[in-house]
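Removed from the display is one protein chain of the complex; every other protein chain stays in position.
Up next, chain A:
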Amino acid sequence: MPYLPPEILSQIFRLLKETAQNPDLDLLAASLVCTHWCAEAWPLVPPDLFPDRSLLLKDSSGKDAIRRTSLLALCLRYELIQCDHLESIEIHHELDYIRDRDNLRAMAAAIHQVVRVQSPGLRRIKIHPQNYNPCYLRPAEMIELLDVIFPPGEVAMLTELTIDRGSEITAHLIERVGPTLRDIFLRGFQFDALLLEALGRCRNLECLSASDGWLPGPGARPAPPGAVAILAAALPNLTTLRISINNWEGGPRVSNEQLREIVTRLPDLKHLAVGVDLTLACLPRAAIFPIGERGDNHGIVDHLASVEANITKS
């Protein structure tokens, strides 16, 4: 085919800028065709085309968002832009009825392209509350999308995971990204066997925070005896542990001995915070160690006093 001279390309792109429905993305796409086109189209692309700090996967992800994300991946790949402010992937899965699952998969594929480029700032993934209403995304579908974003065998350099509910999803995600994770924030979980096994794979974990636990569902596998200590032993680099230890009866599920063991097994532990909710209801009954009346936190304070003493000593 004939070579289009720069002045013609320039005219085409100026017309594109005036007449296209989304001229910024069209000019960006043209910039990515070849170096000749890039030389004429790129100067017309606005410099702040990718201001977002997060890549969003949600049911309302439209074709423009998919296209924008795919083009971002190409821009990063060819070092056309730097996007150091891009820091997280956010997955919303209860915002609205899922209208177009194909769009969701296409958006997941586009996010995967960005993940593959390993943008230096992209280190976090945040998954918003799971809703089990059948109209919304089911856990299996979420796992399918996560497999698109983080396919087996590829390393994603994520260091921070925040997730609200969904042990299955969390366990699956940790299969993919666990080895690089340094901070995990869990809300609405049970420390059941599934989650404990998954967390045990995060050997580089430095901060684990778990709170606002729910009562265990009928399919939950209780944690094995000594689960907390086992977990502590599996996470040798842990420096911060924020955890809730009460169950719905108001009694703590972790004994003084267990807490001491955690501290003993974690010589680098610098911060320990213990709250009160349902997170550890799944721990074995043997671990129950009532230390106060319902709603009475004095026993917890005693726990903390002993734990703090151990930390100081170590």
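The rule is short, and it goes like this: a residue touches a chain if its C-beta (ideal position, glycine included) is under 8 Å from a C-beta of that chain, and two chains touch if they have at least 3 such contacts; residues count from 1.
Assume contacts and distances are computed from a predicted model.
Of the names listed as "E3 ubiquitin ligase complex SCF subunit", "Small ribosomal subunit protein mS29", "DASH complex subunit ASK1" or "SKP1-like protein", the one that matches the UniProt record for the absent chain is "E3 ubiquitin ligase complex SCF subunit".
The residue from A:I12, A:L49 or A:A234 that touches the chain not shown here is A:I12.
When you scan A:W37, A:F50 or A:F150 for touch with the missing chain, the hit is A:W37. Think of the hidden chain as still there; on chain A it touches residues 1-5, 7-8, 10-16, 18-22, 26, 29-38, 67, 70-71, 73-74, 77-80, 106, 109-110, 113, 116.
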